[in-house]
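Have a look at the structure below, then the notes.
Complex shown without one protein chain; remaining protein chains in place.
Chain IDs A and B follow the sequence of writing; residue 1 opens each chain.
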Amino acid sequence: MSPSREGIEGRFDVAVIGAGVSGACIARRLSAYELRVALIEKEEDVSFGVSKANSGIVHGGFHHNKKYLKARLEVQGGMMFDRLKAELDFPFVRCGIVVAAMHDDELRGIGQLYSQGVENGAIGIEMCSRERLLELEPRLSPDCVGGLYAPGGGIIEPYRFVFSLVESARKNGVVLFTGWKLVSAAREELAWRLRSSDGRIVEASYVVNAAGLHADDVSRAFGAEDFRIQGRKGEYYLLDRLTKAKPDRVVFPVPSASSKGMLVIPTVEGTVLLGPTATSTDDKEDFATSRVELETILRSAKNLVPAISESDVITSFAGIRSVLGEDFYIDVSGKAPALIQVAGIQSPGLTASPAIGEYVKDLLKKAGLRLVEKADWDPFVDKVPRAKDLTPFELDEFVKADPAFGNIVCRCERVTEAEIVAAIRRGHTTLDGIKYFTRAQMGRCQGGFCTYRILKIIMRETGMAWDEITKRGEGSRVLGGEL
Amino acid sequence: MREFSFDAVVVGGGAAGMAAALALDSRGRTVALVDREAGLGGILLQCIHNGFGLIEFDEELSGPEFAERIEEGVRKSRIEAFCAATVIDLEAAGEEKTLVCVSSSLGILRLKCRVVVLAMGCRERNRGNIRIPGTRPAGVFTAGLAQRLVNIEGYLPGRDIVIIGSGDIGLIMARRMSWVGCEVHAVVEILPYPSGLTRNIVQCLHDFDIPLYLSHLTTRIYGRDRVEGVEVTPLENGALVPAKAFEIPCDTVLLSVGLVPENELSKKAGIDINPATNGPAVDSTMMTNLGGVFACGNVLHVHDLVDFVVEESRRAGGYAADWLDGQRPKAEARVKIGANVRYVSPGRVDLARENKIYLRSLVVKNDATLEVRLDKALVRSIRKNHVQPSEMISLELKPGELGAGSSRAEPVVEISIR
Partner (left out) sequence: MTCITCPIGCSLSIEREDGGSLVVTGNRCPRGAAYAREELLSPKRTVTATVRARTVVKAAEGGGGAELPRRVPCRTLSAFPRERVGELLSLLYGIELELPVERGKILVKDALGTGIDVIVTRSIA
C-alpha cells in the first residue's frame, strides 16, 4: 500500500499515528479542512489492530456513568452513525440491545443501568418485564426475569467502518502510510520528525497518538507522559449464519464491575458472535485462544440463549482491548509540544470514535492548529456493489457491465470476483485485508474453497509473486514453495 | 436474464452429478448439469492419486482419469452442461422448480424443471469446527485446499508439515507432501483407530515412516505470524493427560478432520436434513421431502469410494426418471438404526422392490454380523470379516429376502451390527 520506502515522505500539518477506528475517525474529520494530513499505520493494512477483533457494537449509552469522558463521547458518537452510514456505506443496523437479568438480584443492576442511561440522554431506553423482554427477543432463555431495552444500540462491521473512513480520508487528501512502524520522534524547529523502522521519515507540525495498544510506547518516543497500556484479551466464537440461535437484538447479561460480560451478537452480516471474555495480558501480541476461555463463552452464552450449539461454531478468535485506568485519556500532552494523546480507548471506543474525531479536532484547534474548511470536501465514498445484497435482476445487470460479478469466488458468503478486485484496488492485498473488506473466507468453510482462487486473483491484479502474498503482512507468508 | 426448461436439472458436475444426469438422459429425459467450476469432474480433478474405479471400471485409475471416463459419456449424451455457473437459489413451488444460477458469460440464468438432483458434494471441516485453540497464524490449511494448491496450482503450502486427523485426504496428502520434498512430522488422530482406509495408512504413512499418534488431541497451535508448531496431548481413557503433552515444531498444519455434506442450498429451499448424515432426509428413492427433488453422492452422505458414489447416483437418476414417469414407492418401510450402526442411507426401503443401502459402523470389529430385522423378526444375517467406521458397508435387500413382507401399516426394517 505504501509509496517509496526511503527518505522523507513529506511534510504534513498533522500526522495521526495509528489507523484503527480512532485514528481513522480523526484523520477523516481533519480531511474536511485545508490541511496536509498523514495517517500512519505499523501493520500492512488499516484496522489490523484492536479495531479488527471486537464485538462490533454501537452501544446503547447506559453502561457508563456520565462523569466519564467515555460515557459522554459514547452517547454523542452513537448518534452520528446514521449519517456516517449514509456517507460511507458500511454495514450498520440499529437493531437494539437487550440486557437480560437471569435472577431477581440482578434486577437491581438493571435499575442502575436504566438510571444511568436516562442521565446520559440515551434515547428510548426502557425497563422491561420478563414478558416484554421475551417479546423483544424470543430467543432469550425463558428463565430471564426482566431487563432493559436500548433501541439505539446497534451492530456494525468494525473493519468495514475503518476501511470506509480511511477511503474517505484518502479521497480528501489524507496520505496513508502502512507498514510504517515508528522508531523515533524528534522535535526540530516547529515540527516533529518521525522515523520508521525502515528509515522512512514523516515530518508534521502536530501529531496525534492514536496507537491503540502501543500508545504508551509512542508517548515515550515523544518524551511525553509516561503511562502503561494494559492489554485485556477477549476471546470470541463465531457461529454459522444458519444457526437457529440468531437473536434479533444484541443480548447482554447484567454487567459485572469490570466487564460488560459475554454477549450474544447477531452480526450485521448474518452470523452470530459470542463473547468476549476478559483477561488481563501483558503480552500485547498474544492473540491466542484457550480451551478454558472458549468453554466459558459457550456456557455463558447458552445461559442467555439456550439454542446456541457447539456444532454451529465456524471459528474462534481473540482481540485485545487497550486499557488505561477507568476512562479514555484524550488530551493535549502536558509534556511534549503539539502532541495529542488518544489512549486507553477501550469499550465503548468504537461507538465513541466519531465523537473522538470531533473532540480531537477541537483539541488541535485549541493547541493552535488553524482550521479552514475545504470548499470541496466530499463526505461520500463509492459504494461497492455486493452480490449478496443484490436481487437476481440487479446482479444480472452488473454481470452485463462487468463479467467478474458473475464469478462467485466465495460460495459461503456469496462474494464475487468483482468484489475481490475492488478490495485489491483499494489496497487490501493481504488475505485478511480481503477477508475484512469482502467477507470471502469468513463463512462456514473458512477459506477452504476460495483461498486458492483469491491467491490467484491477487497475483493477477498486483503482479505479486507467490512468496510475496501474506495473510496479514510481514512474517505471515501464505505459501511455502513452488513446484 | 435467460430462462431454459428441462425435465431435470442436476446441481453439481462431479462424479455424482454426472452419473445421475447420465441415468436421466438414458431414459430420454432432457437434462441440464450445472457446476460452478470451469469444467466437469469436481473434486476428482485434484485427486491425482490412484485407487479409483476398481468397481466401476474394473481398473485402478487416478481421480482425473475416472472423472474423464464419465465425462466422455456426458459429452456423447444430450446433457447440457452449464459450467462456471453457481446455483444461488432453488425455488420449489409444487411441481415446478426453478434454479437460479449466475455465471460470467450468461449473467443470471433461470433453469426451470420438474426434477432437481442435488449433487453438490461436501466440504471439509475446518479448525473452527473442531475448535483448536491457540494463535491464528498463516500456515493452517484444510488438506483438500492443500491438495488443490499442490496438484493443480503447483504451490506448496509449507515445508514442515503436521497433519491433524487421519481422514483419507490427510493420509493421501501425507504421501503427496513427502513426494514433493516436504517433511511430514506426524499425523495426529483423536480416535483410538485411524479414520482413513487401511490401504492409505499402509501406503501413505508406513512407506514414509510418518508417525501416527492415535488417541491424541491437538490442544494448541502456536506461532505469531506463521505456524511454528502444535501442542499435542494424549488421551487416556478418554481424558486429556496434560502432563504428557508435547510440542511438534512445524510451519504448516493440514486438517483432515472430516467432511460435511454441502447442504446450504437444500436448507434454504426447505429440505429436511437427517442429523445422522448431515444430508437430506430421503425416502427409498433418494427423494427429499420436496417432491421431485432428489439427492445423491456426498451431499447425501459422505462416501469413502467414488465408485459407490457413482453407483448410488446412477440409481438416484433412475429413480428421478421413474418419478417423472409417474412411479411412486409402493410399500415403504422406515429403516431403524440398530446397535453399532452410525447411519443408514437412505432412511427408507421399498419392500416391493430391490433396494441397495449404504451404512456405516460405529465400531471397529472383526467377525461381525450384519442383522436385518423386519418388524423385529430377523430376516437376514450377513457375516462380515471386518467392519470399521471409515469403510462404508453396502447391502442389497431384495423383496424375497424381506420374508413375507409386513402386515403392519408402518413397517420397520432394523439394521444392526453384532
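Here is the rule we go by: a residue touches a chain if its C-beta (ideal position, glycine included) is under 8 Å from a C-beta of that chain, and two chains touch if they have at least 3 such contacts.
As the structure is a computational prediction, the values presented were derived from the model and not from experiment.
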{"item": "Contact residue for the chain not shown (choose from A:A404, A:A440, A:I458 or A:L479)", "value": "A:A404"}
{"item": "Sole contact to the chain not displayed, among A:R11, A:R187, A:R220 or A:K456", "value": "A:K456"}
{"item": "Sole contact to the chain not displayed, among B:N126, B:T142, B:S166 or B:Q203", "value": "B:Q203"}
{"item": "Chain A residues touching the omitted chain (full complex)", "value": "402-404, 406-407, 409, 417-418, 453, 456-457, 460, 483"}
{"item": "Where the unshown chain meets chain B, residue by residue", "value": "38, 45, 48-51, 54, 60-62, 64-65, 68, 84, 103-105, 150-154, 179, 197-199, 201-203, 207, 304-305, 386, 391"}
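What we mean here is this: only the chains that are shown with their structure count from here on.
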{"item": "Distance from the mean Cα position of chain B to that of chain A, given in whole angstrom", "value": "39"}
{"item": "Residues on chain A engaged by chain B in the complex (per definition of touch)", "value": "238, 242, 285, 287-291, 294, 310, 313-317, 387, 392-393, 395-396, 399-400, 403-408, 411-412, 414, 431, 444-449, 451-452, 455-456, 466, 470-483"}
{"item": "Touch list for chain B against partner chain A, complex", "value": "1, 36, 84, 86, 88-89, 100, 102-108, 123-124, 126-129, 131, 133-139, 141-142, 144-145, 148-150, 153-159, 180, 182, 219-220, 222, 224-226, 251-252, 264, 267"}
